[in-house]
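With one protein chain held back, the other chains of the complex are shown just where they sit.
Then we have chain A:
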Amino acid sequence: FVADEASVEKVKELEELQELQLDFWRGPGGQDVPIDVRVPFASLQAVKIFLESNGICYSILIDDLQVSALVDEEQTQMISHHFMPRSVETFNYASYHTLDEVTAGAHPLTRDPPGSESSIQIRGTKGWYPLHLCFSMQFSTGGAKRPAIWIDTGIHSREWITQASGVWFAKKIVDSYGKDPSLTSILDNLDIFLEIVTNPDGFAFTHTKNRMWRKTRSINSGSACIGVDPNRNWDAGFGGAGASSNPCSETYHGPYANSELEVKAIVDFVKSHGNIKAFISIHSYSQLLMYPYGYTRTQAADYQELVGSSSHPQVAALSSLYGTRYRYGSIITTIYQASGGTIDWTYNQGIKYSFTFELRDTGSYGFLLPANQIISTAEETWLALMTIMEYTRDHPY
């Protein structure tokens, strides 16, 4: 979606650059009309740079158009390798990486052989942001707007175990398709969206200036303090108790709901997609699995189902691997009152299976979880995610 006329003009400029050989499936129209462009691999870098320098946030979808037509098993194997960059074999999942490294490691297109194509959906933003990029990955075996599962990591930039786990999840999905019957059947019926570095500006800042940075890096007018808490910026009980109105605070909710690009991009996506069935937002630390609500003590209407059929099995699955103990409950009773939170909004949008995780540990290392725990954390968390994805697949609504 292009949010303003200026951005529409910018994208039209792209059309003019014939040497890029861009194929606009749906050309730049007015505002709020998504623009789909097929970009030959050779032009990919140029397009990305153009978009980034003009403050346009985009999502990269991995949608191998060939998979949906595929029946031949041998070809399936080839395609799933085709997804992954050659660098994946050497990508070290057991260490923490910078933004560029994550992009290269998790983004299969940067190393794909020339001639391969992908589709890119472009969204616009208002104003200028020192944004590196905004991207989510789509894992799809075809269909149109299939029911989908959304997973995000890294919305709070200092929670490094989450982005590191997200990269591992991406590899796991691609590795498991065609091999693990459960994941294969999940992807044969649903799409998975994974956004690994949900707060890229914050993440970059944790590498360069302040390892403990949590918020976005947006400028707050009238204040010397920077950043908004992206998990207080959603339109669910926005501005109520459980968030701060002080820009200097770590839980500053922002000037208005969805003021943050990082949040708006997801909101727009969820609304336009219209068929997300499970939404999982991942944080650290504390070892918790939580469901709505955070902003109110009112119990979620689907409370029984969220507890009995879902939370409990998820936590049991997670523990089964290394014995890691999680508590679960609603946000407000388990951790604290928090308004304007992600899954409160997604739940109110009708996404019944809305969950949030707080990964390892319980405070000894906290945000500074040793890198030697990345893989075990990702593995156990994946079991919980598989549980919720299977449940979503088996309980369509």
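Just so we're on the same page, a residue touches a chain if its C-beta (ideal position, glycine included) is under 8 Å from a C-beta of that chain, and two chains touch if they have at least 3 such contacts; residues count from 1.
Keep in mind that, in the parts below, contacts and distances are computed from a predicted model.
Asks: Report the protein name recorded by UniProt for the chain absent from the figure; options are "Phosphatidylinositol glycan anchor biosynthesis, class T", "HBS1-like translational GTPase", "Vacuolar protein sorting-associated protein 35" or "Cystatin LXN-type domain-containing protein".
Replies: "Cystatin LXN-type domain-containing protein"
Asks: What residue numbers in chain A mark contact with the hidden partner chain?
Replies: Against the missing chain, chain A presents residues 95-96, 160, 206-207, 211-212, 214, 224-225, 229, 244, 246, 248-251, 297, 325, 327-329, 332-338, 361-373.
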